[in-house]
Structure formats: structure tokens, C-alpha cells
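Of the protein chains in this complex, one is absent; all others appear in place.
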Amino acid sequence: MNDSDIKDWDIAKKEIADIGNWKGMFEWVEEPHVSPDGEKIAAVVKTGDMEFGVCENGTPWESVFDKVWYLRFSPDGRLTALVSDAGEWTVAVDGQTWESRFEFVWNTKFSRDGSGIAVAAQNGRQYFAAVNDSPWEQTFSDMSNLTLSPDGKSSAASVQTVAFGESDIFKFQEGCYSAALDGKAWDMNFVNVWEMSFSPDHQHLAAEVRLNLYDYTVAVDGIPWEQKFSSVWKPEFSPQDGSVTAPARIGGGWTLVRNGTPLWNSRFVQLWHHRYSPDGKKIAAVVSPHFGRWTVAIDGTAWTHNFGDLVTDLVFSPDGNRIACVGKDDGKWTVSVDGQPWTGGFDMIWRPVFSPDGRRVAAKAEKNGRYTVVIDGQPLKEEFRAVWDPVFSPDGEKILICGIEGSGEKYFRQVMRLADI
Amino acid sequence: MTESALKAESRKISDEGLDKGVEKLTPAKIEQVINSVLANETGARLKVYADTCVHCGLCSEACHFFLSNDRDPSFSPAGKVKQTLWEILKNKGSVSPAFIRRAAEVASTECNLCRRCAMYCPFGIDIAYLMLVIRRICHKLGVMPQYIQTTAHSHSATLNQMWVKEDEWIDSLMWQEDEAREEIPTLRIPLEKEGADIFYSVIGPEPKFRAQLIYQAAVIMNAAGLNWTMPATPGWDNSDMCMYTGDNEMMGRLKKAHFETAMRLKVKRIVMGECGHAFRSIYDMGNRWLSWKMPPIPVTHAIEFYHELLREGKIKIAKKYDKAVTLHDPCNIVRGKGLHEMSRYVVNQTCENLIEMHPNREHNFCCSAGGGVINCGPPFRNKRVEGNKVKAEQLFVAKTKGAKVVIAPCHNCHGGLEDIIHHYGLNMELKFLGDIIYECMEKK
Partner (left out) sequence: MHTLYNLVSGPLVWLSFLIFIGGSVFRITTMIRLAKEKDTAVFEYMNFYYASRSIVHWIVPFGSENMKKHPAMTVVTFAFHICLICLPLFVFAHVILWKESWNISWWYLSDSVADLMTLTVIGSCIFFLVRRLTVPEVKYLTSNSDFVILALVAAPFVTGFWAYHQLPAYRLMGILHILSGEIMLAAIPFTRLSHALFFLFTRGYMGSEFGAVKNAKDW
């Protein structure tokens, strides 16, 4: 959700729905989901015997189904679900099903702006992707790692391209997998193809591959790098020059390599989930500088402060000058911003969110079974039964908090002035 | 030919993975791979273990293979090291393809990595670690029994042990949910529920062959009123045969997928089903390869979980199981996590009569299926079952005392004990703790 898409920054507090009422309407109500602008709340509901529907802001979808699952709002606020009727599966968007029907459908993916909706699908034991109701023309005997380009214009996945008997270990080792871009498989086969990334213009695709049981590298548009490594993790394209970087294991340690050659001088015990700053000038990654310790490294230099349990959910501020991540130490979760952890641990904390100017950071958190939003390390006074990720206003003055308050089940959308908190 | 070589020859079992694997080897390749593994991947631990062993043979008593094969010294723990690592070190890696074939067979099919010998060696030499080094070398040389290698391939292609495709996994869960709703109409198997307290994780064979275990787990979760979820993506499988083939890179990849699934779902802990080797992989070995000193998201084994539910009264037993039972202690959760008292608590809470086997607890005998041995498949089945006569004897004694049912809270142990019970005509029933709890609990 782009914060500038939220129109309504002036209403202080608004009750959107009372889930408690829904429980009288349906046999059961599953866990609710909230639209990015906070204006809508929806849940899968049991409408009758072997019959399920979706309730959005108190109004059920007209259609009901045998099964409904994976209810998710797209970044542009459309409500999607995977539904089945009479043994056939499809995607429902705002209550309308796609025309395509599948034997099974799963793994919904959205483009950054929500205009693209992709799913993995299976018909007649053949696998393919479908984007905005258009299935790939080619199908495969297996498929995984479905990936949608950030603009939603292309989709890709790891696919099985050569048939083999499961016990035929030597055939498998010759390479029976490849990546398919918009349904067309690369020419070259690999032993394995795992996670992949699109270039920002969706023209190029890079994937982690295993050439045999021992040599790992990155293949870009089907061509593997000449350099081989004992392992690699997911590659990313530079937004600046289209080069490809990936964490690679060299001589027992991990570093970041670009187009096959080491980019960082430093070696880490672990290095993964590298991200480019929005302008592409900086690269940050989750790293383990010493065995059992975790932190973030920016352009090869690790923060001094580190965590014992884990580091995850690394995010750049929109201007690229700040970095936040989630870290856990001795079982307590917190957020670290530019290497400075928030004090006070939580039972769980969600991916931090930056204000557009990068000055403020907020995150959803849980403590003792209650939820709240933590802003720059300070939890809100209000506690919630449920809360969703906060959103800062474009001017950075306000924050949108969406949650179910107190002991009731009323869902509120609330805009707070940061100065008042 | 020496006596031991003759013996080795007589117990040679043909296996495509081993036979064809060695065909491709040259002495130069062997030497290069061995020395590269020794130089780059081992250090003081291996050296000290090799230098410290005083050849006293006291570890022999620990090994069920040794005890079951009429105390044949080539089956003793140090005897296995002698046939593999000592020779390799003595010859500085210059060994023949035939030697590698035999080494692969010793390390992968004659040792369950059960770590009992580490408790019998006065120096605490970790022979399981040494056998894993041999497996690592064999992996690097491409000499691995076919069946377990197939499983490793499945792990790499699907991130699960059983070639379960993404949709098949979800479909299995929905199917079990449907089945369970026949019994408990409001039951859910919540998929992809972000922020749930518990991610329930299982091993590949559960959706494939033992789907009723998922059903039972769902009934238990439901009765206990827990906030739980299961993922609809790869990463659901906690099992790991790559740990046992020496493919450490894949072991790491599997554990990364598993823990990152837990992180994505924002769960507070992973509760896993009744599996031993998977526990070892996520609690001890896989996490370490990735630099997580301990599991980044806490892992609760089913035994601990049941113990917690019963102790806190979250589930209630309607009527205790009335057949006399005996309890098998799976190595990876007894020597691997000390859960033996908890499992006894659970059995005593749910069963009328527990008849102990001896030795037990940390000193249990392995089922002989663990460490990937059962995954080496039918070619090695007889060796595995005959190599565990002592377990059959233990079971027989329990049976003569009245035990009708063997509880084994581990998948591999089930496989191994099933073969033993059948082979030795013991005619005992095998159950998981989950089976017993499901049968005896109050279901809401």
C-alpha cells in the first residue's frame, strides 16, 4: 500500500465493523484481514452446511463456495480468495470469480501496486501459473517458487522440464529442472532451481541454481555464471545498473558477489536477504558476523550491535538513509534501527514501517497476548485484541492505526497525530 | 584377503547408488576430495578424536549392531572408525574405490548415528560425528545408497522428503480437515494464519502415508483450544535426509526454509510431530550449519507438547488405555533432548500399565532405523533388522511381562520396530503417543 493512496487522513476514529455481530450471522467467522487503507475488514465465514463465504464490512459476498481459503487484500485494496465450487477451484476477487477453472489453485502473489494477481495452478497433474485470469500456455509436471515481477507484468517459477523416475538418481543429477518465464522454460536444465528475482523492468530473471550436487551458482536468463560456489542464496537485480548480486559461500564463509565476482571484502558466517536501497546505491543484508550472532551489514560493514536468536524483516527507509530490522535475543523480539535496538522486548514484533521522510519507525507488536503499535520504541497507550501494520501519512505527521479494541470485537480505523502521542 | 576383508565381502549388498557411484571414481579424484573435506571442513575435533582414541574397545558394548551380530568387532563403533577414518588418515586420503564403497556402506548402513557410544567411550569421542564426516566424503564422491539419495533429491526439488507437490500438501490438509469434521464439525486446520502461537510441523511421510496423524494432531489442537496454523508453502516439512547423506548445504537450505516459514507466519514456536531425526535436524544440526546456535524459533517436540497439555489440563483423558504398553525411547529425543521422563509422564497419564524395557532412557537401544539407515531402503533391510536382535530381545521380554503394545514416539523408530516385530515374529502392536492420546482423550 502506498501511503499516498489513503485518501482519508482527516477522520480521527471510525468504527468500520463489529465482528461480534458477524458471529450471530454465521456458523463461524475465521481470522479477519484488513485492507491496506484500513477501510475494509473481511473474513472467511461458514454460511451453511459445507458452505463458505466471505464477509466484508458486515456484508457477505453474494456467492458461496464449498471451500474458501487464503483470503487476502491486494495492495490496491481488492479482496481476493481461493475458492472451490463443485470440485473446481478458482480465484475470487471482490466476490467475482475468474473465468479460468483449475483442479487446484494456491500461492496468491500480488504485484507491488496490486494490479497483478498471480496464482499457482494445477490441471490434470500439470502445473502452471495464472496471472489476472490468464493461465500460462505451457504446463509442467511440477512447479514451485512462483514469482511475480514487481510490476505484475511477468511471472516465473521453477519447473520440472525432464521426466524422471523418482528412484533414478543419475537421471535426476543430469538436471531435470529449469525456470520458466511467463510459461516458457529456459533452454538449459539444472539439477535444482530455487528462488528467483525479476529485474525492475521485468525483462530479466535471475535464479539460484545447482549445476550438480555440489556446485551452486546464479543463472541469469538461463545462463549460469561461470563462477561456482558451494552454496548461494536468492539473487537480486541492482535497480541502478541491472547487475545481479547474490550471497555466495566461498571457502566456508559467506560474502556478496556481483555477476559472479565478490563485491564485498568481508566474510560472514552467514549472509542472506540482501536488499537494495530504493535508489540502488546501498546494499544491506542480514548477516552473522560470528557463530550464533546476527546483525545487519551495509555495503559489507556490520552493525556493532547484534542479536543472539535471529534477525529478519530488513527494510530501508524510502530515502535509503536508514535501515530497520526485526531482531530477537533470549526469546524477546524487538526492532533495531540503524543498529540501535528499541528497549523492552516483545513476544512478537512485525516488520517495521518507515515514515515517508524516514524519520519515524513504527511496528505492530504483541506482549502478553495483547497487541499494540510501537512508534520509535514507544508503545501506544492503547492495547488491542488485534492490530494491523501501521501506515504513516505522506507528510509524516499522522499515523493510521487499525485494530480491534478492548474486550469487544469492534474494528476501528484511527488516524492519530504523532505529535499527540 | 584378510579375514575382515573376507567378512566385508560376504556382507556386500548390491546397491545402484553405491555400485554405479564408485564406477566413476579414480584414485586421484578420491584423494583430492578426501583431502579437501579434511582440510576445509574438519579441524581440531576430528584430529583430537583420532589421536585420543586409545583403541580400548570399550565403546563396543554400546552398539546394537555389535551386540546383535555375535559381538563381531567390525560392527563395533571404533571398529567402524578403523575401517573408514583411520585408514583414510593413515593413507592420507589415498584409498581405492572399493574402499570408498565399503566406507559408504559402513557409515550409512551400519551406524545409526545414535550417539550411544559417546556415552560408553571414556573420552566422549563422538563417533556419530566421525561417521558423518565419512558420509560427507561419500556424498562429495557421489557414492551414496540409492534410496536415501533419492530422498535427498526429493528434499532438494520439493523441500520435502516424499516428492509431495505444493498442491498435494495443501490438498492433504484439506482432506484431513474434511475427515475430521465428520467427527468434530467445527474443527479447522488453519492454513497460513499469520500471528498464530503455534506452527505445527510434520515430516514428509505424514501427508503421504500417515495422514491420520495430521487428523489426530488437529483434534488435539482443537480440544486444547490452541491458536495454531500450518503453512501452505514448502517449508512445512521438518525432516531432513540431507543431514544424513552428508549434503550439508541442502540440510541448511531445508532448515532455512523451515524456520523462515515460521518467521513469516510470525508464530511463537514450532510444535513438531513425533519424529526423532527431524528434531535433531532442527534443534541440533541444521540450525548450526546456518549459524543459529539454537533454533531461532523455539521448537517443541510432540512429547514435550503432550506433556504440557496434560500437565496443564488442556486436554483431559476420558479413559486410560487399558492394554499393557511398553515404551521405546527414540535416540534423537532422549540422548538428543532428554525427553524420556516426559514421555513416561505422558504414558502414565494415558495408559493403565507401562512395562519398561531395559536398558532404557539415555541408555536405550536404537531402533536401528535411525540415522538414515532405514532410508537406505530394502537392500539393507535384513542387515538392519538382524543388526538389532537386542531390540527384539528387549521387546520379547516386555511381551512376556504382558506388554501388548509398543509406543514409539518417532517415525523412523516406527519403521524400524515394525520390521523387527515382523521379522522376529513378536506380534506386538505399534503406536504413536498421539494415537493413544487421540483414542483416550475427551474430544470437544
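Points to keep in mind about this one:
So that you can tell them apart, the chains are marked A and B in the order they are listed, and the count of residues begins at 1 in each.
Note that a residue touches a chain if its C-beta (ideal position, glycine included) is under 8 Å from a C-beta of that chain, and two chains touch if they have at least 3 such contacts.
Predicted model, so just to flag it, every value in this text is computed and none were measured.
Remark: the omitted chain is touched by one listed residue; of B:V22, B:A78, B:V95 or B:A217 this is B:A78.
Shown as candidates are B:K47, B:K92 or B:K320; the residue that touches the absent chain is B:K47. Within chain A, the residues in touch with the undisplayed chain are 269, 290-292. In the full complex, chain B makes contact with the omitted chain through residues 4, 41-45, 47-49, 51-58, 60-62, 66, 71, 73-74, 76, 78-79, 82, 118-120, 122-126, 284, 288, 293-294, 334-339, 359, 362-363.
To be clear about the criterion, only the chains that are shown with their structure count from here on.
Between chain A and chain B the centroid-to-centroid distance comes to 33 Å (mean Cα coordinates, whole Å). Every residue of chain B that touches chain A in the complex is listed here, in rising order: 16-17, 20, 40-41, 139-140, 142, 146-147, 149-150, 153-154, 156-159, 163, 165-167, 170-171, 174, 186, 188, 190-193, 195, 232-234, 247, 249, 252-253, 256, 259-260, 263, 266, 268, 290-294, 296-298. Considering their complex, residues 27-28, 30-31, 67, 69-70, 104, 106-107, 120, 122, 127, 142-144, 160, 166-167, 169-170, 172-173, 177, 191-192, 194, 210, 213-214, 216, 230-231, 249, 251-252, 269-270, 272, 288, 291-294, 308-310, 312, 328, 331, 347-348, 350, 366 of chain A touch chain B.
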